[in-house]
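Just one protein chain is left out here, and the rest sit where they should.
The first chain written gets the first letter, and so on, giving A, B, C and D; residue counts start at 1 in each chain.
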Amino acid sequence: MKLGKVIGRVVSTRKIESFEGIKLLLVQPVDENLLPYGDPIVAADTIQSGVGQLIYYETSKEAGRVLPYTMNPLDAAIMGIVDNLNIEEKQ
Amino acid sequence: MKLGKVIGRVVSTRKIESFEGIKLLLVQPVDENLLPYGDPIVAADTIQSGVGQLIYYETSKEAGRVLPYTMNPLDAAIMGIVDNLNIEEKQ
Amino acid sequence: MKLGKVIGRVVSTRKIESFEGIKLLLVQPVDENLLPYGDPIVAADTIQSGVGQLIYYETSKEAGRVLPYTMNPLDAAIMGIVDNLNIEEKQ
Amino acid sequence: MKLGKVIGRVVSTRKIESFEGIKLLLVQPVDENLLPYGDPIVAADTIQSGVGQLIYYETSKEAGRVLPYTMNPLDAAIMGIVDNLNIEEKQ
Partner (left out) sequence: MKLGKVIGRVVSTRKIESFEGIKLLLVQPVDENLLPYGDPIVAADTIQSGVGQLIYYETSKEAGRVLPYTMNPLDAAIMGIVDNLNIEEKQ
């Protein structure tokens, strides 16, 4: 999983049928200092994440298992919201 | 999933048998400001995407599930067309 | 999938048993202008691709499904030969 | 798998249900000289890894198989702790 920050929403009417009703958020990957890197991804959200929150997300096929219909072809999902990062050592 | 823009079509006669009849588009990844990054990918399209449209796509094995024969060895597919990106915060 | 150009062959005698008889090619990723980027990959070929041809290939686990024994642990395969790229728009 | 160093913990209360009770660590990828590269990942730990330890981890869907409930949508896990790296040759 990777750390990310929710930066917006994706509004999409025409899409594959099994994506109906799924909330899609735009997530900016961030490092352990919460600095952005790379390009944003589009992830499904099932835990009521909001814009501005620090979250961790997956981008593998397992992401689809967070949905009610687990065979949904989804490859990115928010897994949890970060309360705190306890960084103890940075080589 | 990632954001991308459809930039062209891939015409291919000789291919694996299960790809017969599948529409293949060339997609340029773009960031939240619609600026291109990285190199284009070849994705299957099942939602009648057109050149110039902003879409979101997958590049994992789940992509194959958008096809009628879901065991098709496909690893990239367009999932939906973006109506609007509501960017609220960019760290 | 990605665009690539076949640049050579990989000759390998000692290998995992299920790879016996599988033709392995060296493929250089190329962009929409056929310019190389990144590093070459080793892909299985089942459609009689030849050196110098423009092809599209997969690098996910689905690649193994192009082989007769679909449970073969293969992660890269040539899917088709490109006749033509119709680039209409490049952002 | 990749080499990494455990640099911290991720505290998360709101998360997908199947992640309850799973210990999440922040891992910095390192090379063969233990120098950091890239950005840290969030990995599940089932072998009592501690901060500062050199470990190897996976970031594929197989990672979930280290958990009691193997269908858990996990894509990153610590697989083992490195006692020693015997580097014999670096091209």
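Operating definition for what follows: a residue touches a chain if its C-beta (ideal position, glycine included) is under 8 Å from a C-beta of that chain, and two chains touch if they have at least 3 such contacts.
Since this is a predicted model, take the numbers as computed values, not measurements.
Engineer: Please identify, in ascending order, the residues of chain C that touch the omitted chain?
Structural biologist: 5-16, 19, 24, 26, 28, 30, 34-36, 39-43, 51-52, 59-61, 64, 71-76
Engineer: Touching the hidden chain in the full complex, which residues of chain D are there? Just list them.
Structural biologist: 1-3, 29, 31-32, 37-38, 46-48, 56, 58-66, 77, 79-91
Assume only the chains that are shown with their structure count from here on.
Engineer: Just how far, in Å, is the C-alpha centre of chain D from the one of chain A?
Structural biologist: 19
Engineer: Do you know which chain C residues sit against two or more other chains?
Structural biologist: Nothing qualifies.
Engineer: Chain pairs in touch?
Structural biologist: Between chains, contact exists in these pairs: A-B, A-D, B-C.
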